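For this depiction, one protein chain was excluded, whereas all remaining protein chains were kept in their positions.
Up next, subunit A:
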Amino acid sequence: MPKDYGIGASSKRREDVRFLTGRGVYTDDMALHGQTYAVFVRSTVAHGRIRSVGTEAASKMPGVLAIFTGEDFKDVGGNPAGWLINSRDGTPMHEPKRPVLAHGKVRHVGDAYAAVIAETYQQAKDAAQQISDDTDIEELPAIVDMRAALADSSNRVHDEIPDNQCYDWGWIEDNRAAVDAAFKSAPHVTTLELVNNRLVPNAMEPRASIGEYFPGTGDYKLTTTSQNPHLTRLLVAAFVLGIPENKLTVVAPDVGGGFGSKIYHYGEEALVLAAAKKLARPVRWTAERSESFLSDAHGRDHVTKIELACDKEGNFLAFRTETMANVGAYLSNFATVTPTFLHGTLMAGPYKVPHVYVNVKTVFTNTAPVDAYRGAGRPEATYSLERVIDKMCRELGLDPFEVRRKNFLTTDMFPYTTPVGLVYDTGNYHATLDKAMEMADVAGFAKRRADSAARGKLRGMGLSTWIEACGIAPSNLVGILGARVGLYDAATVRVNATGNISVMVGAHSHGQGHETVFAQIAAEKLGIPESSVEIVHGDTSKIPFGMGSYGSRSLAVCGVAMTKAIDKIVAKGKKIAAHMLEAAEGDITFEDGKFSVAGTDKAKTFGEIAFSAYVPHNYPLETLEPGLEETAFYDPANFTYPAGAYICEVEVDEGTGKVDVVAFHCADDFGNVMNPMIVEGQVHGGVGQGIGQALLESTTYDENGQLLTGSYMDYAMPRAGDVPFYNVDYSCQTACTHNVLGVKGCGEAGAIGSPPAVVNAVLDALHSGGHKIAHIDMPVSPGRVWQAING
């Protein structure tokens, strides 16, 4: 019997009732008395020197209340990089200032250099147009291509950075010589150059922010589309505007998707706060979709050369990677860590490969900033590895399933320290591969291929065996690696007098289903109905200082913090019960919502204990404080390491080059599973995004730095018809060894594991049709497939 309650049950997502009935409350839904509208004036050129910003005429237009330019913010701080990375030679990275509004230069199409506040949105739009028309920007040559950016120091995104390079990182530099030596003596080397295509996050809800200032108290409030309200508060307060943290509340209400893009602090947030202060009125801004395309932090964008050294039987000897990672015009908050510690450290995969070296050059260009996007670095690592392995198998005529199998780490090897510095605590990669092969009926593939051929289609099967590091992250470790923040999380469990509970969590749900899953865990641990648990998140005035949601960390970090807070509640409850039941504390047990004296029928319910904590008439006041509320902070001991095997089948239409994904099988190890339905949903969404990256999504800038794919007319998002019915399994479970829930995180898996499975399947199909194509870059669009076939 599947459970119908608590841990492991597929409890229905309680938040969906409001989301699906239009009763969610998003930032843009909030109407405030006296509100005003901000519209940003954005650069239409990719690179230019601002000669003058034409505010004169606009300032006299109807309804215009204030105009801000870069000049107004030149004395406040910049939006900082969250992670400081050193180059191979030990020199620190370049961190150019990222101002609230562009000052001196504009550096990408969509770079905001002015903002208008007006009584109505239309008035603000009109004035913004006027400013745009009246502004004088000297256009400079755009820097778009990374190779050219590195080569030409005469043209600079930031004048103080001569080669447009942020850093040149080597991981692990001391191992480089040994890796090079392994390549020299290897019987076989496979080389693959590939592009990990830039993606626009395309959250359903565009970014939106409302700034408020309360002159009576000097307090500020920012309501914003954030994945981590405390981090945003810290950045706005301590780094950018200098507002004391205690005078600023940040609220991230219902948020309609983030995928990483809403982790970061953006200039628009600082602007609405500064404007609210100036006008003493609420100032609101909601991005138009085209602004989202131009100014949300994009994802991926690596140009990579990966090499694999092996023997003739396909035993891996070494991996070597050279990557150029585009960070765009400015450093978004996690931009520097994504291509390094979230990418390079994963380059051993789930394999026992002795030598690995990764070099990443991170490059400034006149394009939108690039940062972590669902998977963040790990999809890039997985794609490189799983593609080059596939290419090697073809070159040596080896079976891709067998090659993975013989190179996998085995269960007796854990904990295992990889050559790129991670310590995998547990896993069973053979189990997930076996499971995926069974699900995919690999043995029956030949027949399916014949059936497809009868319908005029080439059929291919592609494999990807992925691993990632999530549950981010141990603070002491990330501190050593350059992080400017800690990555613990926190939860407060408040038992109310009537026995129901409010749980304030540092994690932030923007679609994932925390309100359901966290309630399931709390309910089970306390033996109370799920409906008696309320999960509160997203408001810095209510929740403890947590770090928000990204990197598949919510459950593995914040969920564990909540569990620890609950343990404290139970411990205190036992003390109260011991007093009430006139028994020794050590004799009290807590089970199924009851505190009992062991071996007797004397017991108090959880509700009775709660009541007595708040109405302490019969209570050990001399030794125990009244009330029942506990907070726990939890800093993880290690990353968690979910892993799995994905098998994709495609059909290719040779006449048009169209690829149809006809089957997709996922066998994942997420450790213990709290809510199977939600886990499946996360995998579905992630694989959908991965198929989008593999087949559809292309972010293309022309040589002038104009975004050619700036709307849904040209940016292809995956739709229901582009994806198959997914076959998802999570039964291969090796519980995480270092958190009490035994959970690993499932939010990014699908997006990490799926792209190489799709591309490998396409190439398998093409080879079966006699088209000896080594590689096609993503998105593997019909035009590209046809071009590859027809040379």
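A few points about this structure:
Criterion: contacts are C-beta pairs under 8 Å (C-beta built on N, C-alpha and C of every residue); 3 or more make two chains touch, one makes a residue touch a chain; residues count from 1.
Just so it is clear, contacts and distances are computed from a predicted model.
Comparing "Amino acid ABC transporter permease", "NADH-quinone oxidoreductase subunit E", "Cytochrome c oxidase subunit 1" or "Xanthine dehydrogenase family protein subunit M" against the UniProt entry of the hidden chain yields the protein name "Xanthine dehydrogenase family protein subunit M".
Within the full complex, the residue among A:Ala31, A:Ile480 or A:Met713 touching the omitted chain is A:Met713.
The chain that is not drawn here is touched, among residues A:Ser11, A:Thr232, A:Ser452 or A:Ser698, by A:Ser698. Touching the omitted chain from subunit A are residues 122, 125, 129, 290, 655-658, 695-696, 698, 700, 708-709, 712-717, 781-783, 786-787, 790.
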